[in-house]
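A single protein chain has been removed from this complex, and every other one stays in its place.
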Amino acid sequence: MDLTVGPNFFFWDAAAVRQFYRSLANAPVARVVLGEVICSKRLPFWQDEIPQAVETLVAAGKQVAITSLALITLRRERRQTADLAGMGLPVEVNDLSALAHVPEGTPFWVGPLVNVYNEGSLRWLARRGATRVCLPPELPLASVTVLAQAGQELGIAVEAWGHGKLPLAISGRCYHARLHDRAKDNCQFVCGEDPDGRDVETLDGQKFLAVNGVQTLSQSTASMAWQVEPLRDAGVTALRLSPETGDFAALCASYSDRIAGRLSAADLSARLQSGGRRLSDGFLTGAAGMEWSGNRV
Amino acid sequence: MTDAALPHVPRMLAVAMRPLPLLPLSVALGAVARRMTRSHPTMLRRLGDHGGRRFLIDPVDLPFVFLLVPSRSTVTACRRDRLPVHDARLAGPLSAFLAMLHGAEDGDALFFSRDLTIEGDTSAVLALRNAIDNAELDLSAELSAAGGRFGGLIRQALAQAERATGLALHRMDDFGEPL
Partner (left out) sequence: MMELVCPAGTPAALRAAVEAGAHAVYCGFADETNARNFPGLNFSREEMAEGVAHAHARGAKVLVAINTFPRAGAEPVWHRAIADAERAGVDAVILADVGLLAHAAEAHPGLRLHLSVQAAAANPDVINLYASAFGVRRVVLPRVLTVEEIAAINREIDVETEVFVFGGLCVMAEGRCSLSSYVTGQSPNMNGVCSPASHVAYSEEGPDLVSRLGGFTIHRTPKGAPAPYPTLCKGCFTSEDQTGHIFEDPVSLDASHLVPRLARAGVSALKIEGRQRSRAYVAQVVRAFRAAVEAEAAGKPIPESALARLTEGQAATSGAYAKTWR
């Protein structure tokens, strides 16, 4: 089992992006997916960093893929998506529309925002050229097990969500703009003020969700700290770590130690929780996604 | 369906009903309930496991409440000061229940407008509402049929009561001839 760093969901400035991918060059991860997945309006602010980041990561021996947007509607977005196929990197499809632009037979990856719930979907994607699929975080362990097995038969590497706030929904509406009483077309990029998303609480003050432009995430950070063995037994070959602020290379190293058996589930959880962070892993084995199996130990 | 407020049972009438003996009322209602479940077998099938739930039907403008247990086909009238144990409670004016029963009002719309409130097992309430809606019940027809040779008289009396009170006492969306 190894590690994949997923595309950054948040709006960071060019300097932060540069620093982030530089730090990953020496991190113990096998591959990195980069590119803009949430909002096409953000891309001009940091797209010039992409070629350098790709070069650095490839030179460091990482596999690199470029992501599509999660929701493609505008003509500009369709053009951007068509251009991805010509970048010389595998495309990670995070909206099925991107598949329309990948020439049939060209290998591609499938991200966690595409609905792959069953063997039939996996089979169809394999036939189209998929070689790697990160399953939707919503799936229970029973489904992950069936799909990882099917993936082995189909020659698809199956990845599972490893760490990060959960991508729960995507919308045509921008909640950041709405919170600032602005229209999406005049958002003034306010999502950039919240580099890990903006927290949403219930009326009773319960921590609940986080908004990130048109995306809604969990407020809790999903962590597979306690699930490494069950996932490995199921046949999952990689865990996906989702970018966040802070020392991300160190976080990658912690997960790498956990996979290699150098760090226990309890120690990794304790390390993650030290800043008061709430963890969850309920989609896999709990009654609801927000649950945390660390509480049961 | 209209935008007008739902009719309430006049207070005078509600007061007059207060001393009514509940046992005969329960017996009569039970007979109607049994008839209905017999003639609408899909109702219980639709309810599934929820059929065994105890539903407290609380017409807020009447002096008593009803405990409905669909799987046993029982309806028991109870005094408001001695509420029976129940799994779910539905409260609203009698007219709301009758209108819903007869396809004249939508249950969700009554909930949105706060005419109907729900407590307890929300799933069971949903199942009950959907099962009843599909059964296309007609209280006037059921009562008349249960009344045997007095059926005609009962039907006339109910039609008169409907005109006087504004309560929906027969099926309102029957595609056939009106009652």
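Letters are used for the chains, namely A and B, taken in the order the chains are written, and counting of residues starts over at 1 for each.
One rule holds in what follows: a residue touches a chain if its C-beta (ideal position, glycine included) is under 8 Å from a C-beta of that chain, and two chains touch if they have at least 3 such contacts.
None of these values were measured; they are calculated from a predicted model.
Chemist: Please provide the labels of all shown chains that the missing chain touches.
Modeler: It touches the following shown chains in the full complex: A, B.
Chemist: Looking at the whole complex, which of A:66, A:84 or A:99 touches the chain that is not displayed?
Modeler: A:99
Chemist: Which candidate, A:123, A:232 or A:277, sits in contact with the chain we can't see?
Modeler: A:123
Chemist: For the full complex, which residue in A:175, A:226 or A:292 touches the chain that was left out?
Modeler: A:175
Chemist: Could you list which residues of chain A touch the chain missing from the display?
Modeler: Touch with the absent chain occurs at residues 70-73, 75, 77-78, 81, 95-97, 99-101, 113, 115, 117-125, 136-139, 142-143, 146-147, 150, 166, 168-175, 177-179, 183-185, 198-206, 208-209, 211, 216, 218, 282-283, 286-290.
Chemist: Given the full complex, what residues of chain B touch the hidden partner chain?
Modeler: So the residues of chain B touching the unseen chain are 1, 3, 46-48, 50, 100, 103-109, 111-114, 117-119, 122-131, 133-136, 172-173, 175.
Convention: only the chains that are shown with their structure count from here on.
Chemist: So the centre of each chain is just the mean of its C-alpha atoms; given that, what is the distance between chain A and chain B in Å?
Modeler: 53
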